[in-house]
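Here's the structure we're looking at; comments come further down.
Heads up, one of the protein chains got dropped from this complex, but the rest are sitting where they should.
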């Protein structure tokens, strides 16, 4: 295990806002606009109206997956981080082992293990097949959701470990000096401070999570990527649908980054 | 669970899995090194290049980091071959036969390159400016400065980021399963599909990936120790 905070991917950081009107930039923008116009004019886009509705439904599916898995993943990350910092030995090992295994194997493999491995194992037990859970277990999205959530939890759990460990001793000691109990101290000081310290990484982690979502298309969840795959198969076009797909993700990432920047500006923080 | 399915020689599929692992490692090593080359060029360009070079590199790193690897891989896997051949055609040369491995390395390399650029740029910026100025004052050419001062001095700052990139490279190779490249994840799926023992094979492949990560971590630990020689220990 590398135990550096630097092990977290260099997340996407927006470039500093410099003037967009420098002459070379205007030139570059003209070139890109030209390429874009050529792509619009000379490539085939007549399929677009036919798939418009499905595409919007796919984007919605992607976003729902992204936000639910990030939210629940974060909830799971807090105990994972805490267990690694102060938990009793077995719990510590368990949390650490979980993070190592999830972070040490490809998400695609985890996804297939859950869906094709575990999913078909479930079917062999009549108790499960007759239970109220079966209508859900039959579908693909619970597996996609679980895999994505566990992955987010493991990566963010690593961050939370650092965040819990990094809360200055003095603050905790001050809390104790005020006569706070262990639990009150955790609830009032340690947890909020750790979450505050982990917030800057959330931006990057969420973008990474967005980039992981298309993998669920390989287990028949119909997200943005799956809709575009369908277009590719129906039209036999290689590049146009993929370029549109790239553009969609680019825009989604842009919105995410801008949204987080807006939130960060609203939450007052002194350089953690 | 039927472990005889994992035997190294047929009818066990162990040999196939190991061959897949070997392809994955080839891809990871090749892609990682190509990424480093791109990264060194990209970082130098971003720090010392003209305004146009800088902006173009910014576009490259932004695009790669904002678009899912899976989409990039699909685009580059087909487009890469096409572009090279059209280029060859323009130059009046016969079209080239690009192996799946070369295309795979290219794809992983381009993705890694963007992240390498950022890691290396950060590391170079962490070098005290005086050291580079001193090298210039000695009359070293930019290339010599890069080789003798910048690269060695930035290494300790770059190692954590670069080792993380290596771990990502090993896992990103799994995405090539989606284009049908016979690396570990795809051969695992084929073996699982042929024998219908999904759990056995996916767990085995998971163990192999995990082993790669753990061995890498040990080696990275040693490299980090060595790279930090003579540096003030962080509190």
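Letters A and B name the chains as they come in the text, with residue numbers starting at 1 for each one.
Definition applied: a residue touches a chain if its C-beta (ideal position, glycine included) is under 8 Å from a C-beta of that chain, and two chains touch if they have at least 3 such contacts.
Going forward, contacts and distances are computed from a predicted model.
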{"item": "Chain excluded from display, named as in UniProt, from \"Polar amino acid transport system substrate-binding protein\", \"Acyl-homoserine-lactone synthase\", \"Multicomponent Na+:H+ antiporter subunit B\" or \"Phenylalanine--tRNA ligase beta subunit\"", "value": "\"Polar amino acid transport system substrate-binding protein\""}
{"item": "Displayed partners of the chain not shown (whole complex)", "value": "A, B"}
{"item": "Sole residue of B:21, B:72, B:103 or B:220 that reaches the chain not shown, by the stated touch rule", "value": "B:103"}
{"item": "Listed residues B:81, B:117 or B:164, member touching the removed chain", "value": "B:81"}
{"item": "Residues belonging to chain A that touch the chain removed from view", "value": "116, 119-120, 122-123, 129, 138-140, 218, 220, 229-230, 232-234, 236, 238"}
{"item": "Residues belonging to chain B that touch the chain removed from view", "value": "9-13, 15-16, 19, 30, 33-34, 36-37, 40, 74, 77-79, 81-82, 84-85, 95-103, 105-106, 109, 147-148, 151-152, 178-182, 186-187, 189-191, 193-194, 196, 198"}
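Everything that follows uses one rule, which is that only the chains that are shown with their structure count from here on.
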{"item": "Mean-CA-position distance for chain B and chain A (Å)", "value": "21"}
{"item": "Sites on chain B touched by chain A in the complex", "value": "51-52, 55-56, 58, 62-63, 65-72, 74-75, 78-79, 115, 118-119, 122, 160-161, 163-164, 167-168, 171-175, 177-178, 185, 188-189, 192, 198-199, 202-203, 205-206, 209-210, 213-214, 217, 220-221, 224"}
{"item": "Residues on chain A engaged by chain B in the complex (per definition of touch)", "value": "1-2, 4, 6-10, 12, 15, 22, 24-25, 27-28, 100-101, 103-110, 112-113, 116-118, 120-121, 207, 210-215, 218, 225, 238-239, 242-243, 245-246, 249-250, 253-254"}
